[in-house]
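One protein chain is absent from this view; the other protein chains keep their places.
And now, chain A:
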Amino acid sequence: MELESWLVSTVARSLAFSTPLLWAALGEIYAERSGVVNLGVEGMMILGAIAGFMAAQTTGSPLLGIVAAASVGGLAGLLHAFIAITLRADQYVSGLALTILGLGLAGLVGRAYVGVPLSNPMQAVTVPGVTSLPVVGPALFTGQHLLTYAGLIVAVLLSVLLFTTRLGVVIRSAGESPAATDALGINVIKVRYLCVVFGGVMAGIAGAYLSLAYRPSWTEGMTAGMGWIALAIVIFAAWRPVRAIFAAFIFGACFHLAFRLQEVFPPEFLQMLPYLVTILSLTLIALGRGGRQAGAPAALGVPYTRGER
């Protein structure tokens, strides 16, 4: 019984923790599938968190908070898109700059809100009809937020979109071989802009989940490196949305366990755990014979110029 309740709460909290990781990773998967890497996920997330908090606090509507977070995240993505795609600057540098900018800006704007609890936070929901299932019911269907379930559904939809539709072929082609895509009359620049902005929107929502639902308040640096973990999840999931669900859950569990096992292990070690798992998983992926399908999009990180050689 002891074990069961321990298991239930661990799974439930891991799932809750995996939600922001999943949203951010899904957005980054699309950006990278189109050929643009964005190391600014952390910055876009934190901007989403503060924007969402401010909007929800002023209007009293968590929904408007999410809209604001998505918009601000999208704008941050647009900035990266402009620098990386139009100006063809180094994508890694631009993304890093975006992270630093986002953290700084959010800290500055959020000063007045530090320690203020959100007046009308998002409410947890209970999925009717399935809560009575043993273990699974309380672990997965009680006390979670709508964004958690939405994230799972969005992951499946994004997978369908990416692998079975015309738009999906276009996006994947832009990231694999922009020259071939362009030669068939597709506007590679537009596709990449779209995906990078979408990545920003998703990161913004991930941030809003933190400040509106997970811990309804504003703390400086509240994303605590989750943006970086999301980037690792993208690779761990081999750029596949459905796999990102499982990857995000594993990382979410690491974070939760780090907190949970504090009495047994030194907390410093546990705080390292998610990052250790990241390094370990990246090493395993690199060593494994994943075949061609497991690799990164072939043109990832390479700006495209028509006729360049």
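Some observations on this one:
The working rule: a residue touches a chain if its C-beta (ideal position, glycine included) is under 8 Å from a C-beta of that chain, and two chains touch if they have at least 3 such contacts; residues count from 1.
The rule we apply is simple: contacts and distances are computed from a predicted model.
Matching "Isoquinoline 1-oxidoreductase subunit beta", "ATP synthase epsilon chain", "FtsX-like permease family protein" or "ABC transporter domain-containing protein" against the UniProt entry of the left-out chain gives the name "ABC transporter domain-containing protein".
For the options A:90, A:176 or A:220, the residue in contact with the chain missing from this view is A:176. One chain of the complex is left out; on chain A, the residues touching it are 164-167, 169-170, 172-173, 176-177, 179-187, 292-293, 298, 306-307, 309.
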